[in-house]
Structures are given as C-alpha cells and as structure tokens.
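A single protein chain has been removed from this complex, and every other one stays in its place.
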Amino acid sequence: MLVQLLYASRAAADTTPATVSVILQQARLRNPPEGITGVLCHGDRYFLQLLEGGREQVNRLFSRIQRDSRHTDVVLLHYAEITERRYAAWTMGQTNLDRLNPATLLRYSALPVFDPFQLPGSSSMALVDELIASASVLGRA
Amino acid sequence: MLVQLLYASRAAADTTPATVSVILQQARLRNPPEGITGVLCHGDRYFLQLLEGGREQVNRLFSRIQRDSRHTDVVLLHYAEITERRYAAWTMGQTNLDRLNPATLLRYSALPVFDPFQLPGSSSMALVDELIASASVLGRA
Amino acid sequence: MLVQLLYASRAAADTTPATVSVILQQARLRNPPEGITGVLCHGDRYFLQLLEGGREQVNRLFSRIQRDSRHTDVVLLHYAEITERRYAAWTMGQTNLDRLNPATLLRYSALPVFDPFQLPGSSSMALVDELIASASVLGRA
Amino acid sequence: MLVQLLYASRAAADTTPATVSVILQQARLRNPPEGITGVLCHGDRYFLQLLEGGREQVNRLFSRIQRDSRHTDVVLLHYAEITERRYAAWTMGQTNLDRLNPATLLRYSALPVFDPFQLPGSSSMALVDELIASASVLGRA
Amino acid sequence: MLVQLLYASRAAADTTPATVSVILQQARLRNPPEGITGVLCHGDRYFLQLLEGGREQVNRLFSRIQRDSRHTDVVLLHYAEITERRYAAWTMGQTNLDRLNPATLLRYSALPVFDPFQLPGSSSMALVDELIASASVLGRA
Amino acid sequence: MLVQLLYASRAAADTTPATVSVILQQARLRNPPEGITGVLCHGDRYFLQLLEGGREQVNRLFSRIQRDSRHTDVVLLHYAEITERRYAAWTMGQTNLDRLNPATLLRYSALPVFDPFQLPGSSSMALVDELIASASVLGRA
Amino acid sequence: MLVQLLYASRAAADTTPATVSVILQQARLRNPPEGITGVLCHGDRYFLQLLEGGREQVNRLFSRIQRDSRHTDVVLLHYAEITERRYAAWTMGQTNLDRLNPATLLRYSALPVFDPFQLPGSSSMALVDELIASASVLGRA
Amino acid sequence: MLVQLLYASRAAADTTPATVSVILQQARLRNPPEGITGVLCHGDRYFLQLLEGGREQVNRLFSRIQRDSRHTDVVLLHYAEITERRYAAWTMGQTNLDRLNPATLLRYSALPVFDPFQLPGSSSMALVDELIASASVLGRA
Amino acid sequence: MLVQLLYASRAAADTTPATVSVILQQARLRNPPEGITGVLCHGDRYFLQLLEGGREQVNRLFSRIQRDSRHTDVVLLHYAEITERRYAAWTMGQTNLDRLNPATLLRYSALPVFDPFQLPGSSSMALVDELIASASVLGRA
Partner (left out) sequence: MLVQLLYASRAAADTTPATVSVILQQARLRNPPEGITGVLCHGDRYFLQLLEGGREQVNRLFSRIQRDSRHTDVVLLHYAEITERRYAAWTMGQTNLDRLNPATLLRYSALPVFDPFQLPGSSSMALVDELIASASVLGRA
C-alpha cells in the first residue's frame, strides 16, 4: 500500500541553512532503502514536506519527524492511499519557500507571505505541484 | 479564504480620464499590501471591476468602493469563494470599455453598446476573461 | 436576453438572384442598429436563415420576415436563449444552397437534394455550422 | 417530427373573459384534427401558450396566431423538437394568470406581478409545468 | 434577473432583542413591494441574512443594510444569479443563532460556538438550509 | 477548517478494559471544549479511532495520542479536510472490535480476524461507517 | 449473442383478425424451441413486432417473416445486441394497435392515427414499452 | 430519417472476383439516385457490407440484397437511426477481407481468420472503421 | 487484497447428487478457516462457482479445484480485486442449475438450456446475482 503525505511545521528558532543541509543529508541517506521519495520545501519560518512511499514506512518516518526538535506544530495537510506515486524520481527534492515568485504565492494565498497554517491542504499541495512543474525544485535523483 | 468579486457601477457625471488615473494610482498603492489583485474596466458611463483576494480584505475594499462618490448604483455581478486566483499577476490591470471590438461586444450583448446593467453577471465575467485573454488589458505586474 | 433562431421557407415562384440581393441589402442596412447578426442560405427553392440577437429584436424581425411575400411556409427549425452568440461577426453572411458539395449534403440528408422540410432542425443547424466552418459563407463583417 | 412551442403576447386593449372563451372554443374545435395539444394561460394583460404537435401543424397554427389582432407583441419563449409530448392529454388546458399564488410567482420573478417579457423562457416554461403539476389547469381531455 | 445573497455582520454593541424586532418590522414592511424574500438569523453577536429577489432590488437593499449602524463588518458569504428562488414563501423568516442545537453547529464548525467569520460561505449557507428544513425558522408568509 | 482523521494502533501488552475506560473518560472530558468528536473502536489487540474537528485541534490531539504509551505503531488510515462532519453528535462513541459479526468482518477482510494493518484505509473507514449505521456504537451525546 | 429487433410492416389487403390468430399460433408454436420471445402489435393497417433471442435465431426468423405475403414493406425500426432480454417472459404477447388510448398515441405521434412509417424507431420502441408497462399486452407466458 | 446498417453473409459457393465486380457495378449504378452510400468488404467466404441512407431506401435495398442468391445466411450486425452519416463520401467503397493485416484481425478476433458470425456486431463495425481510417478501402467518390 | 472469482466447468460423466454433497461438505469444512465464501451452482452437466476471499487463498483453492477430476474444462468467467465482498454471509451457498425458471434463463441466454460456455461472463455473474436476490440459493451461514 502506497501513501502520499504532506505536512507543514514551524522551523525552530535556531534553524539555519546548515540545519536544512543536515536534514537533507539525513533524508537522502535514509530514505532510499525505505523506498521513500518526496520534496522538502523550507524557509526561515516553515517546512512543507511531501512524502511518498509504503504506508508503514511513511508512517514510521512521519513519527520520527514529528518528534524532531528542529521544528514544532507539525500539522497534516494531506494524506491519501495512492496507486501510483507522482514523484517517484525525487529521493528528496528541495526548494526555498522564501524565494517564491509573488504571483505564484498570491494564486493560493490572501496575503503575499507564505503561511501554510492559513491555507487549505489542497492549496499547499497545488503549490508543491506547481513548484515541481516549473522546475523550481532541485535534486531529482 | 480567497474570493473573487465582480461589480459594475455608473460613473459619476464629472468622471474624466483624470479621475480614472487617480483611482488606478490609489489601487496600485493600496492593493499590494492587502494582497488584492484585479482588473478595472472603465468608460464614459460605466465601471466594471474584478477584485481577487482574501475574503476579509476584498469585503473591506468593496465597502470603501461602494461609498465612493465617483460612481453610483454599484451592483454585484459575481462573487465566489475560490481556491485559486485567476488573475494573481495583475495588481490592477486596466482597459477602456469604450474601445471594445464590436464583435466582442455583440457576442454577449443584444445591442452594440456596452451596458452591464442589462447583462447577466456571467456575460460580464466572460467579457473580462476575453479581454485579458486577448491582451486588451494593460498593467500586468 | 440573447436568442438564436433558425427557420426555413419556400422561395416564392418569382424569386431570382436579384431578389436575394435586395433582401441582403435590406438585412445589412437594418440589422446592425438592431444588433442582429446571422447567415442567409438561399437557393432556387428554399431559404434557410440563422438569426442571432436580442430576444425582442429577433422576434420583431422574425415577425416581419414571416409576412414577407417573397417566401412562404416559414417553419421554425431551432430557437434557443443563449449566453453567447456563435456568429457575432457576421452582419448577414450568405451562401448558395444550390452549390453544396454532395457529400456535405448526404451527411445529413437521405437524398442528394437539399430539403429543410424533410430534415430535423438539428441537421439544418449542423449544416449551417459546417458551411461556416468550411468558409463557404461570404460577407463576414 | 414533434415540436413544443411556448410564446407570450400582450392581450389587446379590448380583450375580455368572453374573448378568451371564444379563443378556447376555436382551439378545442380546430386543434384535435391537427393533433395539437397544449395549455393557454391568460390574464388581463398577457397570454402565455404552450403548443405541442407536429412541426408543420404547430408552425401553421403559430403563423395564424401571430396575425390574430386579439393580441400583439408575440414573442417566442421556447421551441424544441421533442421525441415525446409532455402534455398529450390536454386538448387545450386553461388557467388564469391573474390568480397565481404569490409565492409561485415570486419563485421565478423579481416582482410579485407576472410579466413574461421580463423573464427568461425557461422560467415561464417552469411556471407552466408547476401550474399543471399543481392541478391549477382546467380542461384535461 | 433573480439573485441570492448571504452576508454576515457583527451586531453593534447596543443591539438588543428590541433592535431585532424593529429590523424585522422594517423588513416585513419594505420587502414585499420590492419582491424581496429571505431569512434573518440573529444572535447576541452576529447577524446572518439571506436575501432573494431581483438583482437591482437586492443590491439596493444590501447597500442600505451595509450603511446601517446597528451592525458592522458586513461580509458577503454567497452571491449568485438564480433561475428560481428557494425561499419564495418567506417574507423575512427569523431564527435565533444563540439557540442552535450543538450537534448542528459542530457539523459545520470547529468549535461549538457560531462564528460566521471563521466559516466558508458554503457552510453558513448549508446551516441556513438546515435550519429551514428542520423548521427552526419562524415567520413563513 | 474541519478535518477527519482515522488511525489504527497496536494496544500495549498490558492494556485492559480498565485502560479503555480511562481513555474514554479522558476523551469525553477533554474533547468537548476542543470541539472534537468521533468514535473509538477497541479490542484486545488494536485501536481504531476516528476523530473529527478543527484541523489545529485534531492535529494537536493526534500528536498527544501518538506519544501515548498505551499503544504503539500508530498508523494513519485516512485524513481529509471536510466541509461537514459525519459524526457531529458523538463526543466519543465506542465499540468493541472483538465482538464484530463475522460476516461484517469478512465483507472487508480476507480472514475472519480483524487486523487494520492488513486493510486499506478505505475498508477500515467503511467498517466504522457500518458499525455506526448498524447501531453497534455506544455513547451518542 | 442476444439481440432485440423491432420492425413495422403494412398488413396485406386481405388480412383479417383470423390471419392474426394464425400468425400468433405459428409464433407460439415455433418460437419456444428457438428461444424467441416478443410482442406482436397488430391493427387493420400495420404490424409492429418486437423479437428477442439469439442473433442467429432472430435473423433466421426475420428472414422468413420478411418473405411472408401477409404483409409488405417490412422496415427495421430498431436492432441491438443486448446482454439481457427485457421481455423474456413473453412467448409472443399481443395487442391491438387500433385500440390505443389517443393520449398514448399523441405522446409520440403528430397526428392521432398510428403510422410507424412516420415515426422514429425509438418512438415505436417507447410505445411498445409503454403498452407492456400499462398491461395492454396479452399472452404473458 | 437516416439509418446505418451493417450485415454479414456467406458468399455462395461459386462466387468469384468477377461476381464481386458485378455487384460493385450494380451498387455504384443504383445507389447514387437512392442516396445510398457505404462500403462492401468481400472475401472468399464472407461479405460484410455497411449501408448508410434514408430508412426507407436502405430497407428496400436490404430486402433485395437478402434475396440475392450470390450469398446466404444474411445476418444483421448493427442497425441504428443516425443524425449524420459517417461515410457520406463513399458511393460504395470496397476492400478485400482476405488481405487483412493479421494484427488488425487479431485485435477483434480470437483466431487469425476472419469470421463475422463469431464476432459481436460492434467488433465488425470497429473493423470497418479501422479499415477506412487506415486507407485500406478503395473507391471514394 | 480481496478477490472475486467466477468459473464454469463440465461435470465429469459420473457426477451424481452424492458427488455434489461431498463437494459441499468439503467446501463448508475447508473454506471458513481460509476466509473463503461463495456459491456453488450445480447441475447434471455444469458447475458454476463464485468464490470470494483473500487473493492468495482464492488462488490456492482455485488451483486445487482445477485439478479436481470431478469436473473438466474449467473456464474463468470473471475475476476482480474488490474492496468489499458481496456474499460475505455465504460459507458456500448452493443452487440447482437444472431447476432454473425458464424466463430467468432466457433473460441471459439464446436458448432455454443453461450453457455457461456460450455466455459472456457478465451474464453468468448476473444470473448468480439474480438467483441470490430471488432467494433461490440455500445455505446462508
């Protein structure tokens, strides 16, 4: 059983670009043997991560991620059992949420600042899809 | 919550191109921090304006606009909660209703003069869409 | 309220190409101020005319046309309230029914002669659409 | 080919209940051999009549009706080729438009007075359907 | 053209049951000649009102209501051109928002207190529909 | 924003009916002020819980539940943003998974023992729906 | 492969009720071993027969019927491969076309006389269905 | 009324290419004045013919064809009233069933030999469509 | 993963009612622990069996059944992965194919004898459904 999970969280106060690098390294090391793929969108204030993989594997990872003190207020935005992954080729893509094109952001958001806690899950999902489609995500396997 | 609002109104007797310039200046100054985007169609006799943005922001602006003495008989033509803006890239586009191609106008209208008070809201909306699609609107951000 | 009306009629015995020219002149003179557009298909034996415009205007014109002694047996083939005209750019296009491509005719008709009184209205409508699509109609505004 | 035709008209100034009686007598005498069925809604100011029958027969009758000086401004509201009549059992039903239940009228109309010239054809059609469904029409064959 | 409009607002600080009585009296006096029907839901803190009627009439009334100092922060929740009213028989029904069944409220709301500013317009609309269907509204004409 | 969340977990080794009673007490005390409703299905080996409520509230509770040592291997089965709750009237219903009717169980399961880790989320969801529809759940508010 | 076939024909000049009896006897004798079922509608001027059965069997019978001098001008009205018979219980039902209720007839026909050569096949099919549904057909096995 | 008819038959024992030539000559001579169009697929063992035209004309021709001793076991495969011909431009196209591409044949058939008596009518129809689409048919008018 | 499998076979020459009893005994003994449910239709000449259960379990049983010398020519009629069983309450229902109501049989079959080798799988499936719906199957658990 394959699932797709999208969540948002608030970056801890002391999160720096270096923190993000470490997380991405961990993800690219640990996800392949678990068959987990996805995209990590990060910024000064928020994380937004899409995970795809086996139901058991994704839940185990999500459980670890929820306890990680590098972020807080983890909130689920989307979760579904799927028959096909959409992002099978991304070990863990990445993109910077603070460099979004303003029109892209306004398409889904009332104000020109990104805040996943104010948006319906489907809008954050659409944003991730648009970022990938527009080649704003790095790190395709 | 994002909304889309279209209204028409009658220009006050003393409205001139200069009046329109002032309105557009006000809009381009005040809309961006409020996350409001849209298009203002203006002519000798009517205004037709499409506003997109947060529900609260658009309602507050619409309330101000209704009291503005530069026009009267403000009538709502369309209002909907949306999940995506269609015109996120227009701070406040503009187009002149008095220079419409006659065939464009006849497509939606019984007579070859534009009168939004005689048309269903969906026709005015379709007209705005067609104007933008055909590059008749100026001022893309 | 916009409507679309298609009718057929039998040409009076003494109808000649000159008659048709006069009718087209009348139409091109009187329709524009009334916002009426359309196509007149004519032949030795039949007229087939599509009219688009305001409900009131089209009905008034249709009433005049029904009393015109240059044809008889006026029969409605199609009538509908529409939200958009399909032929807004045709003041009154024209085409000759006696020069139809036989395969075009057979597509809708049992026998290789055009007789709108034998066809469902939707077939005559489809024929008009095909004639316009295939550039067999003259007189685009 | 069966068709369904709905039109409205303005009653001539001197139309009285007696006029309506005469029209209904004519209809009930002349429609059966022509296979025409329908409903006549009448009031002090308007007629609204639904006709069903063969395309040729209905068009011939409509042509006579349009020339009848007991009413003016005949305007088509609906016309369609059908595969089944809806009112096959009504030689010519009748109902008085001036005795409509106000809530029935308001369902389709902005103001509590009936004026078919202000309504889309589909609303007048829905009104006729509702009148028949609610047994407000007399004269079932 | 018929429209349907739903808005919410915050009751002014000094609004009492007597205020609501006065508003209802005004509505029941002034709406019938304008062909306006609807339902007013009121409580200690909010108004929620559904208006149905002609586009021009409803817009004129809504304009008056927006300037009324007995409430503030008027926000549109739903607006649509309709072909049939749903509440044609209600001159101006009324219901008390502070006496809602908690399960009814929780069906649409995260917390067991009614706050239309937190809900999508479609939820407030569904709530009004449910109140009418469950006979919680008084004042059917 | 309302959400619906269904998860399954393995009961800790020392879970007894008394443990379940304590959990239900906690839920019935703490959920109402948070506007959370749902159903807890429990058995010797598994928990299956459906939660409905505000997105923030449900995520905060789910976070607490995941860390609760009275169960392990918490796995999400279903999560969706909804516009209406289905179980608004259940503060926290309960039902015993070990007393399921065998035919009910076989409808969704290959073997006649309940194991949510072997079933697609939609089957567990359907099972919960069926249990509620068949009045097998206790504790309606 | 099961098929359904409907045809109409003109009764030969000398066809009498006795002729019909003989045909029905033949049908009831010969159809059962061939697995053919259906309905024979007969009148002074026309036959209308619905046959259901195996493709080969129905075609063989139809071939015999076409050559039968008791009728002429056999014309197919409907033919389809089906996965289920609709009239499996009728060895060969019968009904008299000259005793149709006039409103039933007018539902499908322009004039109050039955003439299958003037009707689309779907109307004749609908008529047969209506006759069976209204218990106007005799001879259910 | 236009119809489309597809049948298959077994070629008589003594049918030769010359027989087919004669049939095609007859068809190309007699079909045009009757407004009949179509395609004749022929082989050593079978005929498969698609006829399009007026309902009366096609039935009269099919009746003659059924009695023709150059083939036997005529079986209907498809018959429908249509609003548009698909093959209006083919007086009577022709193609040789014995030269079918094997993969084309296997697409519809269990065994690599063509036998219309073993196939559902829709498969034979699809085969004719594919032959025309792939330009395997000769004789376009 | 649940599946549904329907097959038909020819009973071996020496199959008697006693044979069927033995098979049913075996099925009712061995299926419950495997979670297999279904219906066995049997007659003098054919078996038709519907099996529902886990994909692995059903395939293992089907493999045993195929090798069973009490029947031959086992042919699959239907196989699908399902999310819900339709016949969860039947350990192994039974019905006699030789006592089918003739009209039931003719509904799906060209001739009044049951032969699953001549029918599409969907017809045999529909027949089984109809037998269960009409209470012609014995042995509900």
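Just a few scattered comments:
For clarity, chains are labelled A, B, C, D, E, F, G, H and I in written order, and residue numbers in each chain start from 1.
Just so we're on the same page, a residue touches a chain if its C-beta (ideal position, glycine included) is under 8 Å from a C-beta of that chain, and two chains touch if they have at least 3 such contacts.
Since we're looking at a predicted model, the values are computed, not measured.
Shown chains touched by the hidden chain across the complete assembly: A, H, I. Touch with the chain that is not drawn comes from one residue among H:I82, H:L106 or H:L138, which is H:L106. The omitted chain makes contact with just one of the residues I:T19, I:N59, I:N101 or I:S136: I:N59. The omitted chain makes contact with chain A at the following residues, 1-2, 32, 34-35, 37, 53-57, 83-85, 88-89, 141.
Counting the whole complex, the residues of chain H in touch with the unshown chain are 102-104, 106-112, 120, 122-123, 126. Annotation for chain I: contacts to the undisplayed chain at residues 1, 3, 5, 55-56, 59, 62-63, 66-67, 74-76, 78-81, 117, 120-122.
Following the convention adopted for this analysis, only the chains that are shown with their structure count from here on.
Counted as hops between touching chains, the shortest connection from chain C to chain F is 3.
Of the chain pairs listed in C-D, E-F or A-F, the one whose interface repeats that of F-I (more than half of its contact pairs identical by residue number) is E-F. One inter-chain figure worth recording: chain C and chain I are separated by 64 Å, centre to centre, where each centre is the mean of the chain's CA atoms.
Centre-to-centre spacing of chain A and chain G amounts to 67 Å, using the average Cα coordinate of each chain. Distance from the chain C centre to the chain E centre is 50 Å, each centre being the mean of its Cα atoms. Contacts with at least two other chains are made by residues 1, 55-56, 120, 122 of chain E.
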